[in-house]
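Every protein chain except one is present and positioned as in the full complex.
Note that the chains take the letters A, B and C in the order they are written out, and that residue 1 is the start of every chain.
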């Protein structure tokens, strides 16, 4: 992929990111932060990629550590967000 | 640029397009339509590109016609949008 | 020009278009947004002459002359047009854009010849098909709005089969182009597509024309994106897709504002039962009044609601209406304007006109808010409006405006219509409210009538 393509994708993603959350109400700040946090746990994919290519013990150790950390980030993030939102259950429709 | 890059750019642009106008008020439907209309006048860039490469008379004629039409679209579109919006002048701030 | 710099500037222009659309969707920033877009477009037009991929100087003079010619045609048209004719001009601009995209695709196709890849041929076919539909469809909407042809749905026997056949033909020809290539099938495709555009718009009721313009606008955006793919221009891809996506949303929003589904708009004429309005069956009587009668009614009212419509725009009566409203307010009458979202000929038309006349913003009340107040209103003054107060939208299934939310003026104590004749409005259907016992008609041009009423009021 060319650098220009990557740059274009980056710029467009910035706009999407800006726009998509621009209407959030105060009540949802925390769940949104926590959900976004879970999404960057997708670094797990990167961690798996480097772990699958790792050769030396050092590389493997660091990569596996990255897999553990990224999994905690991703899985924990989605679970905790869901728990938070559960609290709004049955109230959500009202605002 | 790879097909995947183009597809990604396309999908992201769709989201940006959706989001960016999602809050427009009825009052602005016409100017927004007209402004978007002017923006697709950017086909002028494409028309210039093909005209600059056109070899046969047929190609040149069609390409130059395209330049004329695209110019009308773009320039006319921006001017007419501006005129519409001028009407709101001094009132715009209120809603 | 360095090709990285060139690409970067293109990206900057794409960003300017995003900002333009964003600006245009809020009143405060709308004008600035449009200017940002115009600036970006200008930059793009200048730098394309330095595109590293083109041969320098070839056809440059001709291109510049063509641009100059386009400016000479486009700018005065945009400057001189009356507010009432704005929508048809937008339709026309959209059409020429679609035409330009189709032409660009054809030329590039001729240019690529045998070397065109499968993806490029596909994008070319799409652009030619949709661009041609957009072109001819826009021309028909122009003719309808300019009232150079009937504004009513045009349906002929077997019409839907003809349309389906044309579409099938166009799609078949697309397959032909893709499989065997060559110039002839592409031209046949263009011809069939032009025909399909005409047939596609003919059955659309006049009232729904702005929705169709918006839809064709989105289509044109997509053709520009497809051209961008063939010409390898990220800018065209992004800009075209932006317009395609935002245009789709906008079309849906406009349809909602008129209380219709998009599907119903496009295909309603086929599924609707033929209307069974007994035109002139029985000669019904109307009550017509003099300016003095109207002035008296208004003078003794507690609350008056003014409902402006297309006729106000035609008569350019916005300033006179304001004078009347001010006079009533001085006399202690409560005055408000009831604004229907599709009164006039373009969304927001009435807001524009009344803003021009410096009517205070607080007096403009939107449909949802004003409707519950009609029972507490003594007099409704309908100035050159018709469809937007026509109860047929609620009572007559199958009529062109059926399902559109209306201003429920029948709930008020008295209704006064200012119009020139008994002719129907845009949708071409009778308005039973004109025959109601509550209704008084004051015939004549809206501006004249209003002036007379103002004078009568002053004399009281």
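By our rule, a contact is a pair of C-beta atoms (placed from the backbone, for glycine too) under 8 Å apart; a residue touches a chain by one contact, two chains touch by 3 or more.
Just so it is clear, the model here is predicted, and its values are computed rather than measured.
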Exercise. What chains on display are touched by the one that is not shown?
Worked result: A, B
For this session: For chain A, enumerate the residues touching the unshown chain of the complex.
Result: 1, 3, 6, 9-10, 13-18, 20-56, 58-60, 62-95
Seminar exercise, completed: Against the hidden chain, chain B presents residues 3-5, 7-8, 11-12, 15
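Here is the rule we go by: only the chains that are shown with their structure count from here on.
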Exercise. In angstrom, rounded to a whole number, how far apart do the mean CA points of chain B and chain C lie?
Worked result: 16
Problem set entry | Mean-CA-position distance for chain C and chain A (Å) | 42
Problem set entry | chain A and chain B, separation of their C-alpha mean positions in angstrom | 35
Exercise. In chain B, which residues are in touch with two or more of the other chains?
Worked result: 1, 6, 9, 13, 15-16, 20, 23
For this session: Give the residues of chain C that touch two or more other chains, as numbers and ranges in rising order.
Result: 18, 234, 238
